[in-house]
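Only one protein chain is missing from this complex, and each of the others stays in its spot.
Our next item is chain A:
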C-alpha cells in the first residue's frame, strides 16, 4: 500500500557520546571511534558497583545551555533541547504555522536524576525543601512539552514510552501525525539521561550490562562471540519531519524519506525478548509493507543489537527469517558498539545514522569485532565503513524495548 502523504526528513540534531552534534557524531562513527569511557566519579568504589563505565555525552549539556535552562529542565529534557535546536536550524529554521507544528519525544526512563535528587533533598532536609519545579522536570512528557514551548508547536506534544524503542516510536508517531493530516511539520525523536548509579546498578542486577571495566571502549561488541552485555549510554536524537508538499513549497533540502513504519508487541515477557524473534520479524514486515517495498529493496540495516549474548542472536534470526535469500545484498551495522545503548534515544539517534548512511552511501562500522558469531548468517560491517551501491537506496532501523515493544522504520534516500 502507498501512503497519500509522503513524509520527508529535513533536519537532524543529536548530542551523543561520540559528539555534541550530528556531524561530529557521524564523523566519529565512520572513524570507528568509541564514546564509552570510565566514569569520572567515585560511584563504583562508593557503591561497590560492578560496572564503572558508560557512554557519557561527548559535550556536557552545561557547556551548551544557560544556567537557568539546566536548572529548569531535567538532563533528559536538556539533551532533547540541544538536539532539537540543532535539528531546527538544520531544517532552515522554517516559519511554520504553530497550529500545524507538533513535537513527539520519547524517553525510556524519564527524569530519573530529578526524581532521585528531589527524594535525597527531602530525606536530608525535610519536605519543606522540595522544589516546585520538581514535578514539571521529572514527568516523562517534559522533553516534548519543553520543545513545544520552545518552537511554538500547538498541533500536539506527545511522549511515546516503550523503553528502548521510544525514540523510534516517536518518529513513527510523528510520521503518522503528518500522514493523518494533523500536522505539516513534526519535531520528533528520543532522549535519555540515565547514567546514574540507580539505573546502572539495576540493569547490572539483571546481568544485562557488560562488566568489561578494564576495557570500556571495547565493551560494546554486538555479534562478537565475547560480548557480555550492553553498555549504558546517554544522549538525544531529534529529526524534523515534514510533509513532502510542505518541504517542497518552502524549497527545503530533503535528507531522506520515512518510507514505512512497523510495530508489534511480543506479549511474552516483561524483559526477555521472545526467543524466535517472530514479533521482530513482523515489525519489519509491516514497515516494508507500509513502504511498499520488499526485502530485496533493502541495502542496509541498523540493528538494535545491544551486545547482549541472547538478544543479538534473536534479532539476527528475525532478520534472516525476513530476508531469506535476499540477505546477501544487505549490510548490517550495529552502531551501539561505538556509543553504547542510549535506551529511549537509541532509535532516534540510529535513525539519524541510517539517514546519513544513505546520504553518504556509507554504512557505519560495528567496532570491537575480533571473533564474529560464526553462525550469524548476515553481512556485518566490521570495524571499517562499507560503501553502499549507487541508485535509490532503502534501509531499515530496528528498535526493541523491554516489555516486548518492536519498532522498525524504513528510510529511503531523498
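Keep in mind that, in the parts below, contacts are C-beta pairs under 8 Å (C-beta built on N, C-alpha and C of every residue); 3 or more make two chains touch, one makes a residue touch a chain; residues count from 1.
Note that contacts and distances are computed from a predicted model.
Taken from the listed names "Macrolide ABC transporter ATP-binding protein", "Protocatechuate 3,4-dioxygenase subunit alpha", "Acyl carrier protein" or "Histidinol-phosphate aminotransferase", the protein name that UniProt assigns to the chain not shown is "Acyl carrier protein".
Across the entire complex, the residue among A:32, A:94 or A:136 in touch with the chain not shown is A:136. Although one chain is not displayed, chain A still touches it through residues 66-68, 71, 125, 128-133, 136.
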